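Report on the following structure.
Shown here: the complex without one of its protein chains, the others still in place.
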């Protein structure tokens, strides 16, 4: 398994924060490794406090489920197959903003972003993800 | 109470894993006893990490509720009688893949499977359950 | 990072269980991967229930702390440097029976054993560890 270095994680945080600044929305941004353990985190000035745990939870969820958290959203709705899954693993988040980092078909970690609208969170998480060389863009 | 032995639990894990291999979907498989305590567990190579807790949670739920977790699914929906039950006991799972093991009308434990679609999880859990001699097939 | 396969984990469980049978003490035995996520677990017939969580906790602790849990024992005593550490990470265990699995100077996982005296737990955990080819024996 390819490890994710701190300098790579920080490059992702910077790219995410740059995009957040561009769209004028302060964000919490978290990067976890392939074991879902926190590698690096920033809360931008003015970002809401709830989004600390939400951003970390999104990154953790993306690794544990091996999918972007926005794909989990539909699956977790009432009447959908995984209804209730947000309570099964402590800190799962079932809306967008968590994206796995995939290099050579292998999940090496994930980025989680929270603080804006879900669309903004996904936008910023994608910008962060794109800063990792070799990352698959499905 | 008739106890479930480790060798019986392991036979269930093997039968479940064999079925999982047959359908090409790596799974997490857990067996708990009549007190809902873990007896044996395997995570097949390539199975997602979230399903560790979910498979154990399904087996625990099947014992605590004395029903297959897919029967709990309808009851837990918005407007249904047990809406919100997924948060009442720590790790209840309200979608399919957890099946009680019933011998001579007595629950002796349960098997929980997670890692594929809910249909695949139920399929593999059923194969595991069927490996226990004398198990009721409702 | 070198991954630990389920068949390797099961070989460790078998070696541990064989040693436990040899000394006449039923045990709970857990194997986790390098991210401290459960890979395989067995509770031998007659092993006490508390040791389910303790065995998993010992394996998790050995990975998170990167040391055998018996080395943590002295450090966690009143007046010792890490007094109070058993409460900092959810399920840390500060007595013997958790041993990291080290291959080529890299932690690839850990085994945790609980059910007997601490000496017996360490004995069985060591037997399990020795079943992994290439494991360092410090």
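Just a few scattered comments:
Read from first to last, the chains carry the letters A, B and C; within each, the first residue is number 1.
Rule of thumb we're sticking to: contacts are C-beta pairs under 8 Å (C-beta built on N, C-alpha and C of every residue); 3 or more make two chains touch, one makes a residue touch a chain.
Everything numeric in this text was worked out from a predicted model, so none of it was measured.
For the chain that is not shown, the touched chains among those present are A, C, taking the whole complex.
Only one of the listed residues, C:92, C:111 or C:127, touches the absent chain: C:92.
If you put the hidden chain back, the residue from A:12, A:44, A:64 or A:125 that touches it is A:44. For the chain missing from the display, the contacting residue among C:47, C:63 or C:108 is C:63, taking the whole complex into account. Although one chain is not shown, part of chain A still touches it, namely residues 5-6, 10, 35, 37-45, 49, 52.
The chain not shown here touches chain C at positions 36, 61, 63-66, 78-79, 81-85, 87-90, 92.
Here is the rule we go by: only the chains that are shown with their structure count from here on.
Where chain A touches chain C, over half of the residue numbers in use are shared by the two copies, so each contributes mostly the same positions.
In the CA-based superposition of chain A onto chain B, the rotation angle is 95 degrees, rounded to steps of 5. If you average the CA atoms of chain B and of chain C, the two centres end up 26 Å from each other.
Separating the CA-averaged centres of chain A and chain B is a span of 30 Å.
Once the centre of each chain is set as its mean CA position, chain A and chain C turn out to be 32 Å apart. Residue positions of chain B touching 2 or more other chains, listed in rising order: 49.
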